[in-house]
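Okay, handing you the structure first.
For this depiction, one protein chain was excluded, whereas all remaining protein chains were kept in their positions.
For chain A:
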Amino acid sequence: MATLAKPPLSEKPEAVVVRFAGDSGDGMQLTGGQFTLSSALSGNDFATFPDFPAEIRAPQGTLFGVSAFQINFGATDIDTAGDAPDVLVAMNPAALKTNLPALKPGGLVIVDEGEFGKRNLDKAKYDTNPLDDDTLAKYDVLRLDISARTIEAVKPYGLGNKDALRSKNMWTLGLALWMFDRDRTPIHDWLKAKFKGKPEIAAANIAALDAGHAYGETAELAGPLRQVHVDPVPTAPGLYRTLTGAEGIALGLVAGCRLLRLPMFFGGYPITPASAILHHLVRMKEFNVTTFQAEDEIAAICAAIGASYAGSLGITSSSGPGIALKTEAIGLGIMTELPLVIVNSQRGGPSTGLPTKTEQSDLYQAVYGRNGDAPMPVIAARSPADAFDCAIEACRIAVQYMTPVMLLTDGYIANAAEPWRVPDPEAFERMPAEFLEEANGPDGQLLPFKRDAKGARPWIKPGTPGLMHRIGGIEKAVDTGHIDYSPANHQAMTDARKNKIEGIRVRDQQVSVGTKGGKLAVVGWGSTYGPIHQAVTRARRGGLDASHIHLRHIWPLPANLGELLGSYDKVLVPEMNTGQLKTLLRDQYLIDAQPLTKTSGQPFQIAELEAAIATYFDGVPGNAGGNIVPPNDQQLPSTES
């Protein structure tokens, strides 16, 4: 396993990685979320990684019921949730067991020893208590009976033990707030608002939070516990907010529809991790958003297609297995040339796979996965903030080219949060959609499939006088759209559909880090942006001639990409799949793109990418590179259990 050689936490570190881990009922996601807000309010840059089980309430104390939240916050730009935590908070033995391997050597582990009884040790499959043997020998350990201290703190509020223990996470958060010198007021306010109708619960939680904080203050003894201060990151002035990928997508879709001056119709069906987008949109109805929870994935997309036909922008969203169900309807959207946005929040597959874990394995499905020659634009977001821009881009392409567009995101982006400088909508380019209002052919003839210079057909809403016509999934005649199976016509229409999509104008590909031309291009897409960006930056700092190229447009690819990739000696493609973009690049450009793959359900670590990049240079800074033959098809093992 690759580890980072960082010194133990100093008093003023540049960045700190903290992981909160506990039982799925312990409220770790909530704790992490509030700690994130606190980091934001302290002016730190940050990235988070919530990692939780698929089970809603897995049996208490079990290894598979552990829920974790990792945050990397710092006084410099933060791109990833961090490779290895500096601090691990483990609320029970199972959380310790599953998360300890990730902890940095010499890191601090805070455990609730009140949970380390025989029962919980058995459930975590510990033969002996890890607090008493040498399991934790290479770490700083802080043993606290958080359970008992929480019960003590909330005693005045008359709660039973079970209810009192629910505030354990707040005690822990209080301690963390002290440790990183944070203001408690915003969390107090949040608790008061959250438990508005239950003032005694609010008060108990605040008491637990304050008790955790006070513990830190008074117990700042010799030993591992001490206060650490992380400076704010220099940032452009402006309004900021935390943004998750699901929020970024929802807001971007609303903005896209506003810029197109179209009502939004969103059809969805519950699926992890895509549901959050629908949850956000149902609360934005004042923006002329209609949401529809359909009976299944197929109905969700078909209703969206129907809405697009009737003049709204139809949008649907799902994750891999749901996208598979929608596939036939995507073909209908392509065939009838109606605008449609399909958001795919990818997760581990195939089949049900790993519903709450992240993967990028739906690229083939997005680009190739339909019957017939069915070309469709594919866009991939690289971060929550980028998801906002990508959603607008997807809406634009869908309407301007009259086509379904797939927007790829993944479980990591959907749930992760980052600070986002709130853009001014006045600065966005307006792009009002146009509908055909009168016949467009000679002698007043209507030609529903007559194409404009971009190859797009007109959008005709039912309700428009004099433009009645029929569309469908059967092959249609050029211009008139009448049923037509004739050989020449099918050839012409297949070509027209293909040319339209391949002709979509997308921005030229830029180099994210490094230079055009050189020894090695590291080409990524989607949520691997952060780790690749950091790894290439570090490699360059170490004198290696590597550059980072990150694709937003997966299909069609940017027009300059072939030439750009050809300017490097080697092309390395790290992906959280078995090499799907690699195949696409080889296919399109006949280049020897090399895969670097990982399918453990966990994001790439910076260190493992750095190590892989180094193999191209024999690990030696300044090495000319190109003489080393790196192992083909590098498959990274899971670095976490």
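Here, a residue touches a chain if its C-beta (ideal position, glycine included) is under 8 Å from a C-beta of that chain, and two chains touch if they have at least 3 such contacts; residues count from 1.
Operating definition for what follows: contacts and distances are computed from a predicted model.
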| item | value |
| --- | --- |
| The complex's invisible chain, by UniProt name, from "2-oxoacid:ferredoxin oxidoreductase subunit beta", "Twin-arginine translocation pathway signal protein", "Protein FixA" or "Cytochrome bo(3) ubiquinol oxidase subunit 4" | "2-oxoacid:ferredoxin oxidoreductase subunit beta" |
| Residue among A:I56, A:L239, A:A453 or A:A488 touching the omitted chain | A:L239 |
| Selected from A:A54, A:A214 or A:M284 as touching the chain missing from the view | A:M284 |
| Hidden partner chain, touching residue among A:R370, A:K450 or A:H469 | A:H469 |
| Among A:A148, A:V422 or A:L590, the residue in touch with the chain that has been omitted | A:V422 |
| Residue touching the undisplayed chain, where the options are A:S42, A:T150 or A:N205 | A:S42 |
| Which residue of A:L9, A:L332, A:V513 or A:V571 touches the chain not shown here | A:L332 |
| Positions on chain A contacted by the hidden chain, ascending | 37, 40-43, 232-242, 247, 251, 254-255, 258, 263, 265, 267, 283-290, 292, 294-296, 298-300, 302-312, 314, 328-329, 331-332, 336, 422-426, 461-474, 482-483 |
